[in-house]
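All protein chains but one are shown in place.
In this document, chain identifiers A and B correspond to the written order of the chains, with residue numbering beginning at 1 in each.
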Amino acid sequence: MTAHTKNNPSMDVQDWIDVDLTLAPGPYAELIDSAVQLKALSWSEKDKLLANKAVYFIFFNQSTRTRSSFLTGLQKMGGIAIALDPGSGIYTPALPGQEIPYATERVSDVARVLSGFGDAIAIRMYGEPAGWVYGQANRYMKEFADWAGIPVISMECDRFHPCQALADMMTIKERLGGLRKKRIVISWAYSGSWHKPVAVPQSLLLASTKCAMDVVVAHPPGFELDEQVMAAAEQYAAEQGGSLIVSHDLEEAVRGADIVYAKSWCSLGHLPRRLGEPVNEAAMVDLFEANRHWMVDERIMQCAGSSASYLHCLPADRGQEVSDKVMDGPQSLVFQQAANRMHAQNAIMARVLSPVSRTR
Amino acid sequence: MTAHTKNNPSMDVQDWIDVDLTLAPGPYAELIDSAVQLKALSWSEKDKLLANKAVYFIFFNQSTRTRSSFLTGLQKMGGIAIALDPGSGIYTPALPGQEIPYATERVSDVARVLSGFGDAIAIRMYGEPAGWVYGQANRYMKEFADWAGIPVISMECDRFHPCQALADMMTIKERLGGLRKKRIVISWAYSGSWHKPVAVPQSLLLASTKCAMDVVVAHPPGFELDEQVMAAAEQYAAEQGGSLIVSHDLEEAVRGADIVYAKSWCSLGHLPRRLGEPVNEAAMVDLFEANRHWMVDERIMQCAGSSASYLHCLPADRGQEVSDKVMDGPQSLVFQQAANRMHAQNAIMARVLSPVSRTR
Partner (left out) sequence: MTAHTKNNPSMDVQDWIDVDLTLAPGPYAELIDSAVQLKALSWSEKDKLLANKAVYFIFFNQSTRTRSSFLTGLQKMGGIAIALDPGSGIYTPALPGQEIPYATERVSDVARVLSGFGDAIAIRMYGEPAGWVYGQANRYMKEFADWAGIPVISMECDRFHPCQALADMMTIKERLGGLRKKRIVISWAYSGSWHKPVAVPQSLLLASTKCAMDVVVAHPPGFELDEQVMAAAEQYAAEQGGSLIVSHDLEEAVRGADIVYAKSWCSLGHLPRRLGEPVNEAAMVDLFEANRHWMVDERIMQCAGSSASYLHCLPADRGQEVSDKVMDGPQSLVFQQAANRMHAQNAIMARVLSPVSRTR
């Protein structure tokens, strides 16, 4: 897009899309603390904080936590939450070349129209609605942001899930007191469905290395994360004094862990490179089925030790990613973690709705 | 479920699922009065009553009155109403054994997650989403309640519709002044669709016998209500000084009635016993078609007498359950009754959102 067509190019608008990659460790640490502080306030102390601010929530993918926590959190702070469902409620916002008369509307138009009514746009898009081309959903959100005169917040794209990562870091800090040199295992886990993006582990990897944690990324060969993200995480680890290693052995990886965070994600190598091309589904499923044993069960948590905590962004596929006993057991923090989604997002909304500088 | 896995087992949380069966006559009568009193207040007197309380409304079945009245009533009292539609908006909450990776999420997880954000969960589920197995939707709601740390309100299951019954009793009391020894006919009526649960007549039967009304349950053979519900109603009638008889003759049943409440419901005998088994649809339809004459028309209302009132929970199948002339005529209270849905539910929400004791 050329600069002359860009909407409000001079406005200081904060988008919240690639922040895990770009926001510096210092401000990120402050953000974690501000989220914890905001959570501690009673609702009556914050129920006017976003009074009369309207946010559009555009859901290309279903969700339980994201929808419920955003709609609740914003309204509990006095704001106006409007969920928009492409294809049923609204014309589907589409990029040039993908438009269908009377079914879609160009992203640049939708972004500018919504900017005329409300105060922020939040988008959830990954996987199928972006043709499973890695990075496509991320680009889509940035296109929205380029045209919107109001902040655009990612509610998960195919690269990052910044709201989840902030809730994760809040939860870990609440549990461990601090983050520096604490040991976290970010592991792949088996699921009967391969349809899950890498957004959660990638955002968490960046957030945890930024906070100087000792990070182990564990997965079977074939589930490598984005090289650019890995490189950025290595640099954060080096600069901040944490560490980052990769393991192909879950049992070994979890020894001495403070946090075991294991969830499924798809193999980037079996996704199509271009829109319209198919997922290599046979190879994807074979790779998944060859690794059915990557489940967090009691034995794995015993390897980790009794002081280790279990986290998962949910929804968890029970009996596949995790056993019932771990999920419902005393080491599981998953419901505290889910509850923190709302508080993390409230902190983010409070921040971007008082625009200071454009950070994307 | 074992006690150790139960969420917040010690909390005094009021659920609103089986209250028609379990709430004692005294408190129930008080509740009717409190609903009438709440209705009488101007909105400016109650627009902060549930300020900042967030309620999730999970709709497995469509509805006009239930959706509109709950969303309106809660927000007019200052609360936050969030409608969640399983399968489109959110992952479908599922019981163990019925889970599908990335399409469903276990009820115990959804209940605990929502409890971390909001203040109550309301659920509408009967029929198809519960495989038409009688009692299945009721059990589903109780599973939700067992895990939720916040109240669970039934917006109609396959056994009970407590919000409807309370609106019904308000309407009857407003009309008749009192309830004791007033004569109500709760009748089956023909519809071109058999897909209607017994929840409405069963809740009304319990509510009306609790209030010492003289109750006639009228239906063709084959449309018997749940034996446990009938037994409880008989006991309420005996204890409170009302009466309960069953009739298979609509014309005879309505003579001298103060209230004629006739609606369609399915035959419990033709529903499957186990999930996955089919409805005996041929027999169901035959039974319905054999009773096409069970319609409330002018002749039936003449049998009842000019002081009788006509009630229906709506939507009514005109020309099948009821004639246009009755529905739109001077004896019909159906729109006052529908309006009372909102006030009844407001009274229920006001009650359960100030938790005192767990009544389910």
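Points worth noting:
We take it that contacts are C-beta pairs under 8 Å (C-beta built on N, C-alpha and C of every residue); 3 or more make two chains touch, one makes a residue touch a chain.
Nothing here was measured: the structure is a model prediction, and the numbers come from that model.
The hidden chain makes contact, of the residues A:Asp47, A:Glu99 or A:Glu251, with A:Glu99.
The chain omitted from view is touched by exactly one of A:Gly116, A:Gly177 or A:Gly276, namely A:Gly116. Screening B:Phe59, B:Phe117 or B:Tyr140 for touch with the missing chain picks out B:Phe59. Touching the missing chain, out of B:Gly73, B:Gly116 or B:Gly222, is residue B:Gly73. Taking the complete complex into account, residues 43-44, 47, 59, 62-65, 67-69, 71-73, 75-76, 83, 85, 88, 191-193, 195-196, 314-318, 320, 327-328, 335-336, 338-339, 341-342 of subunit B touch the chain not shown.
Remark: the residues of subunit A touching the chain excluded from display are 5, 51-52, 54, 56, 80, 82, 84, 87-91, 96, 99, 101-106, 108-110, 112-118.
As a convention for this text, only the chains that are shown with their structure count from here on.
Our note on geometry: subunit A versus subunit B, Cα centroid distance of 40 Å, whole angstroms.
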